[in-house]
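One structure is given below, represented as structure tokens, and several questions about it will come after.
One protein chain omitted, others in place.
By letter and in written order, the chains are A and B; residue numbering begins at 1 in each of them.
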Amino acid sequence: MGKRVIQRFNHLIMCLILCLASLLSISIWTGEANATNPMMPPLLEGKQRDCLDCHRHPNVETNAGAFASQSFCLECHQEETCIKIVNKNKVSMKVDPEEIRKGRHAFVGCISCHEDVARSPHQSEKGAQCLRCHPFHNEGGDIHSPHLRVRCQACHSVSKFVSLDKKTNRVRLAHVNDKGMPIGLTDHRLENTNRDDFCVRCHTQGNKVGAAHAVLPSKSILCMMCHNASLTMGGPVFWVALILFALGVLITLHFWFQGSVQGEEKNLHRKIALASDGLWGTIFSRDFFPLLKTILLDVILQRRLLQESVKRWFIHSLIFLPILFRFLLSVFTYFVSRIGSESSLALVLIDKNGGFTAFVNDLCGILILIGIVVAAVQRIFIKPSHVISESRDNIALLLIGVLIFLGFLAEGARILMTQLPPEIGYYSFIGYPVSRLLSSMEIQWTAVYPYLWWGHAVVGAIFVAYLPFGKMRHIFNTPLTLLLNYKMK
Amino acid sequence: MVKLEDWLQKAKRLTLRALFCGLFVTALLNTQSPLAATAPSEEGGWFVNMGHFAASAHGTFSCEDCHGNMNQGKTMHPDSNAPTFLHADANRLYDYKRCKACHKPSYEQYLSGAHANALKKEQKEPSGKYDKLPENKKAPTCGSCHSAHYAKAHLSRVEMGRQTVSVCAACHPAQAATYLENYHGKAAVNLGDKNAAFCTDCHGAHRCVSLKDKEAALNACRRCHPEAKEGFAQVVIHPTTQDPSEMNNEKRSHVALIRVVTVLMAILAILIVGFFYGHSFVWILRELHERLRKHK
Partner (left out) sequence: MKTLEKQQTETLIRFSPLQRMLHLVVMIGFTGLAITGFSLKFSAQWWAHGFAWLVGGAGHLAYLHRFFAMVTYACVVVHILWLFYFKLALKGSITGPQSIFPRVQDIKDMFQHMGYFFGRRGIPTFNRFTYWEKFDYLALFLGMNTMGLTGLFLWFPEFFSTLLPGYFINLAQVLHLYEAIIAVALKFVVHIVTTHLRPEVFPVEKTIFTGRTTREKMMHEHPGELENMEGMTWENE
């Protein structure tokens, strides 16, 4: 062989030795480091790492800060070796970075949601805080309102297993699957909550979270007389009620316009024109303020009834004023929840178990029920001479009475099946004792509740449908008459 | 038939009164604490908010001044093989003797108080017994009460006092609540009166003592009430039944008596006020009725 070949061979051997040497030194170095196993090497881009390279709080409001937060956490969490031991079982804490980077929260730092986890001990007490950025009552408002005790992740995460946390009285994702094996909840994909079959995650037979066995519709707009309701109809039965109601109104108007209006006898078109002229003309005139006074004193405070009899005024007010108050509160709640959906006032008004709403609703309900009972006793037992009872009067009393009764029953069943703790439940000072009474019966209330709900809803729908036909028509007729005749005393 | 009507109206009257008065008294007795939840969510965390740190009392220090060189000798930071890795509380990991260098009197006072005794007891037990307890049931170290990164210097007595109350309340909520119902709490915390007592004025700031002993309690009272005599120490500042292991039978009976009197007075108030409100209400209705009939 020539000199060149030997030179090349030497060159090759030198390179090999150098490579081996560097490999060996690297392995020794990392091996030595593995003895104490730091998370990251102390050198970054050739410079000694500074405390603040990791320990400065990233500004997660910026994209750079969000990515810094993500890479800090992912340094451990994207590895297969990232596990926790639960009851001697290994649970993977691995997070797939692609899920996050391709998902909706790509530009959100980990600690923006997982606020209390970047610390020692490394465990979160409060979980991910969705409400820091997402007001709960946006487009999903009507679905969210009855689900205030359900945590966001229980619906919006892909994990299918839910449980009821007795300490906080919230429905949350379960840390075990249906076989009792612990699971890691690190799948960051979001569930498609628009799927039809989505609700059965909780609303199914044998659920442990106290959800009704059937999916119930949102409260219909017909329910707005007492309840904070949505602007949807809710189901075919409510459509039927609305159509019957509209029919009744039309029949009544037809009957009214058979008479003469300001001298005009024949032409319906002219009659309607004269009537509406009269109406607008009166409202937009200086008669407006006497009209307001009539509304306050005669329609709301019923002074003409007080003039007749204190007892009758009292019974009527017991029924009428709470209904009026609840109606105004429902309308107010609706506006607050749409205009100020992030405000704490909206939450106070919508939360059925919250102190104010629970107390006011139960108070109004029991006052109405007492009024109905006293009125019924008046009509059926005492029968003063001036009272003539027709069956139509009794139907009206019956409808309202049964409505309120079923309402309290449904409330008691709801409180029982959702296992509301006493310190929250006692604000519902009627509903909570009812739930205690119901608890003595060995019935599966999650199965019964849908029937109670529908019973109450159907009676309500019948009430609305019956309004233009029976005595209840007076809630429109009487104010109208008072306003038309306010000048005559 | 007539009797039934009477009875029904009486029942209606009674129910209404009870409901109105319940609402009134509940509204009246519901007070809110002015102490906002100052839960130091930045505490014990891995990240330090440098803006707040710069404005704090330790803002001019570098990390190494208190934490030393974290990559020294054989140990490196963080060490995933250490048994405390990701499990220990931050304020059990740090060696608070380092505070002694600048805060010698406070450190030595702490060592002679009840908090240090509790910590010693905890450290003697095998690990596992105390580890599972939540943060607010374990003995406090310096870092449990003081934020090393964010504590501000030169606070006024009232500012400092209010912070103190919310810090003490994290572990002693019943005592904080009863303190706020007491004159001292209302004057000091709500009204910002610097002459009133905060938690540390009676119980000591670093050398914390419980004042179960009446002698110790009387000495504490005399710091502001020099004419106080023996019976003065029997005034109950914290009428709470929480932490019953700390209550002796004498205090227990006094607290029970106070509670009974409170409940009786509340019932009396509801009955009297309720009756007269109902009485006036029905009277007004009758008079309105008579007036309306006269104008008919």
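As a working rule, a contact is a pair of C-beta atoms (placed from the backbone, for glycine too) under 8 Å apart; a residue touches a chain by one contact, two chains touch by 3 or more.
In this text the structure is predicted, and so the values were computed from the model without any measurement.
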| item | value |
| --- | --- |
| Of B:Ser62, B:Ser112, B:Asn136 or B:Gln234, the residue in touch with the unshown chain | B:Gln234 |
| Touch residues of chain B, complete complex, unshown partner | 9, 24-25, 28, 31-34, 180, 183, 186-187, 190-193, 195-196, 225, 227-229, 231-236, 239, 254, 257-258, 261-262, 265-266, 268-269, 272-273, 276-277, 279-280, 282-288, 290-291 |
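Here is the rule we use: only the chains that are shown with their structure count from here on.
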| item | value |
| --- | --- |
| Where chain A and chain B are represented by their mean Cα positions, the distance between them in whole Å | 33 |
| Residues of chain A defined as touching chain B within the complex | 33, 35-39, 42, 51-52, 54-58, 111, 115-116, 118-122, 303-304, 306-307, 309-311, 313-314, 318, 359, 363, 366-367, 370, 374, 377, 381-382 |
| Chain A-touching residues of chain B, taken from the complex the two chains share | 1, 4-5, 8-9, 12, 15-16, 19, 23, 41-50, 63-64, 67, 70-71, 74-81, 86-90, 93, 282, 285-286, 288-289, 292-293, 296 |
